[in-house]
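Removed from the display is one protein chain of the complex; every other protein chain stays in position.
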Amino acid sequence: MDVPFYICAGIGIAAAFSVILQRRAVLSVLSLMVVLITCAAMYAMLGAHFLAVLQILVYAGAVMVLFVFVVMLLDPEILPEEVRPQSILERLWIFILTLGVSTIFAMLVWVFAHRYVPYRQMGADNTEKVSLLLFSEHIAAFEATSLILIAAIVGALTLSKRHRKAKG
Amino acid sequence: MQLAFLCFLPFLASIFNGFWYLFAKKPWKMAAGVVSTLALFTSFCLASALAFHDVTFSLPWIATGSFELPFVLRLDHLSSIFVLVITGVGTLIHIYATVYMAHDSGIQKFFAYLSLFCGSMLVLVLGGSLPILFCGWEGVGLCSYLLISFWFDDSEKAKAGAKAFIVNRIGDVGFLLGMFVLFQACGSLDIETLTHAQLSPTTVLIACSLLFFACTGKSAQIPLYIWLPDAMAGPTPVSALIHAATMVTSGVYLVTRLHVLFDAAESLHIVMATVGGVTAFVAATIALVQDDIKKVLAYSTVSQLGYLFLACGVGAYEAAVFHVVTHAFFKALLFLAAGSVIHGMDGEQNMWKMGGLKKAMPVTFATFTLGWLAICGIPPFSGFFSKDEILFHTFTSGHTGLWALGLVTACMTAFYMTRLYIVTFLGTKHTHAHESSWGMLAPLCVLACLSALGGIFGHMISHTLAFHAEAESSQLEWILMLVSACIAGLGIALAFFMYDESRQPIRARIQKQYGWLSTALAHAWYVDEAIDLVLLKPLRQIYGFVWRTIDVLCIDGFIMLLASGGRASGDVLRLIQPGFLHISIACMVMGAFFIMGYMVYGQL
Partner (left out) sequence: MVESFAAALFLIGLLGIVLRRTILVMLMSLELMLNAVNLTFVAFGQQQGLLTGQVYVFFTMTIAAAEAAIGLALVIALFRTFRSVDTHAVHGMRE
């Protein structure tokens, strides 16, 4: 459990910083993909095999591709931005934020380490068990998500339509 | 096994022609007609071989739990007669149609439909249980629609086809309900079982009334006869086959098949007989003033069908079957001859534009003469014997009023048929019409012989059917025969008197005095207009109302309301936003920090 976890965690954190610190948007997207794959590895290590595969398929596969499409659609001149802090005020702002975040992170780690519970062994039939749960207890939510997906499709289509100059 | 062949050969021909029409229209189109004719002729030969034996063919079809419905075809004496008529007269009409429709571009489609029709009719007649019969019933209704509106580019013809189908369907509701009642009472719809079942009188009465209603649709009685005159929009062979010889007799077949049940429904008898008699009378009155050849023959068909139900109503089922057979002969002959005339006159159907065709189309003239004599009921031709049987049985069962009605109708039949005969064939007007080819004339000749000599079938039919004991020939019978013959002669004489060319002024005077009657008759007593006003107009109002208020206003309006509501609320709520995204996020994050800090601190 330990060594693979630390490797994945290391890669994940580095990629996450890369996401927020890159100048070019494409590199952000690629870094995010690395983070997602790391997460999938975490899921697998925790015994959630179904979710691991789903993460790769849906998140890394579909959503990230969507992001890449949009990045390609946007004007390459406009997209890159300066990540260097430009003025004293900005440097101050970043410093305060980083301080606050680090404090909270430290506190969280302390809490988690304090309540450490060893991980259990999960069986190999994770997918079967999850699907059984999905289709019995959570069937209503399952059907509702399909509705949400339809609404999302319709919404996305409507929003990205080109409106012609002449109305009607 | 041969029974199955007999029944399904026409279907094979239909499928073959159908595929031919869809895939290869060019080469030698007349062959489509030949294929169908051969198929039906083979069926005829099989039928002759199997006739009057009791043959059954059974296939397991539906078997679910307690309900079983095998596909049963049953040939016995009654269905043999009908099968022979269908296949025999049908073959003749097929030969005629092959020549008649030779120049039509959709000839394969035509014969596909025609074969489909013959197959369905055979299923109807051979069906061993009511649902199978109903399959055939529906099939002939469908093919009737397809064939009537064959030239559907003309919207009038298409509407006529739709009218026929819809009116038939209204009758079919009666059939279905009757089947439901019988099934609930009896548990089985097999005809053998039904005829031997013990059913309560009310059940039988209800079921038979419903089935009779279905027959009024199929066999064009009041109130569902309105489709038959309009059905003349179809090609003439269609009129001959479907509306003279076969489909319209399905109602009579149904009643005769279930005659055990109908015998038990006492109160229905008088209703049936009256409906038949009145239909015969009314249709004959309308036929008196029609100018289109085919319309005259159409109303004549309705009239003769009225006779059939009159016969069934008084219990004379053998007479009805006999009249079905002879009617098939002479009515098909008359229709085909009319088709020959129309063909020779290049599409003209108004008989006042004709005249003197005796010289121009001699063979057609000769065969039409025989058909005319048969339908008028002149001895010794077939029509006389069958019509006289019906009138005799009506008289002897005590319905003197209906007998008188039947006599008057017979007189009118003779009158208007002679009127048609004189105006079309006699006189000296046109001589440029050309005689038809032998392909069309040969079937005419065969049918003419059958019409002339068909009287001999009468005894055979009563003998094989053997529903009731045969009565002895009595004095009364001869007297009544004489009366019928005289009435028919009277009608003919009157027509000759009226329509001789020198009598034009007398006709004009009568026309002026009774003009209102003539107009009413010409519009068929305004029945179609009445139905449109009373039934269809309110229905259209209702449809319009349902569409405008319920669909457009309520349902569509509700959805639109939801959408515009969302948009309106968005318009209101946007005023809450400060407009600067990064400031909103910064504030939110600050707040989140504090909350997070507080919660985590509490856990420490």
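By written order: A and B. Residues from 1 in each chain.
Keep this in mind: contacts are C-beta pairs under 8 Å (C-beta built on N, C-alpha and C of every residue); 3 or more make two chains touch, one makes a residue touch a chain.
Note that the coordinates shown come from a computational prediction; the quantities given were computed from them, not determined experimentally.
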Hidden partner interface residues of chain A, rising order: 5, 9, 12-13, 16-17, 19-20, 22, 25, 28-29, 32, 35-36, 39, 42-43, 45-48, 50-51, 54-55, 58-59, 62-63, 66-67, 69-71, 73-75, 78-79, 81, 83, 94, 97-98, 101, 104-105, 108-109, 112-113, 117, 119-120, 122, 126, 129-130, 133-134, 137-138, 141-142, 145, 148-149, 151-153, 155-157, 159-160, 162
Contact set of chain B toward the excluded chain (per top definition): 574-575, 577-582, 585-586, 589, 592
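Rule of thumb we're sticking to: only the chains that are shown with their structure count from here on.
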Residues of chain B defined as touching chain A within the complex: 589, 593, 596-597, 600-601, 603-604
Sites on chain A touched by chain B in the complex: 97, 100, 103-104, 107-108, 110-111
